[in-house]
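Just passing along the structure, written as structure tokens.
Complex shown without one protein chain; remaining protein chains in place.
Let's turn to chain A:
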Amino acid sequence: MTKRVGARRSTVALKALMAVSGLIMVGYLLLHMYGNLKVFSGQVAFDEYSHHLRTIGEPLLPESGLLWIIRVVLLAAIIAHVYSAVVLTVRDRKATRTGSGPRYKSKQNKRGFQRSYASFTLRWGGVIIFLFIIFHLLNLTTNDIAPGGASASPYERVLNTFGEWYMVLVYTIALLAVGFHLRHGVWAAGMTLGANTSVKARRNLNVLAYALSGIITIGFLIPPYAILFGWVG
């Protein structure tokens, strides 16, 4: 038994919070991926884009106003996402912890009937992505981590970073984690928000999940590999 709480604070409501915050981040990722592809337009275009992000809406908004709005929304989304994930995970562990040792002693069929790799890795994958975001901000936003040399130009930071093979490797691992996370996550968000109510809806949701995770993973990985192979600049 756990404490009785109203439906507003139920597992289903928390899960809906996780779904909505996740979808906000997916929306941001699509925009971000689009922005990254501007490295192919050269230094001037890329740096102007970065500068433009900071001056959009002026004078209505202060400098970097829109950027800060996006940052606040993203920060709120991340906090909501991680909070609900942690609360629900703790609950799930409690619900399946019986006696000592593993839940089932049998060593057969550990993957059950049909559990997918993507659904298995959701929680640890999420942790990896979270750590990556911190690393990534220190790398390309603040430039405290600057392999290949620091620079005031965002374009040069990106080029310097991905001139190093091990940085490309780090980003590849992170984006594969993002891909797996979204393969299950997008489908799960659809389920949670009540969109899976027929066989056809289920197929569409699965197609959407594969498409979004594929587009985001590949779209983000194009610039690093292009830079590593010297096709940019």
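Structure notes:
Heads up, the rule we're going with is that a residue touches a chain if its C-beta (ideal position, glycine included) is under 8 Å from a C-beta of that chain, and two chains touch if they have at least 3 such contacts; residues count from 1.
The rule we apply is simple: contacts and distances are computed from a predicted model.
With the options "Putative FAD-linked oxidoreductase", "(2Fe-2S)-binding protein", "ABC transporter permease" or "Succinate dehydrogenase/fumarate reductase iron-sulfur subunit" in hand, the undepicted chain maps to the protein name "Succinate dehydrogenase/fumarate reductase iron-sulfur subunit" (source: UniProt). Of the options A:F46, A:Y155, A:Y171 or A:W187, the residue whose C-beta touches the omitted chain is A:W187.
Contacts to the hidden chain, counted on chain A, fall at residues 1-8, 10-16, 88, 91-92, 94-100, 103-110, 112-115, 119, 122, 184, 187-188, 190-199, 201-202.
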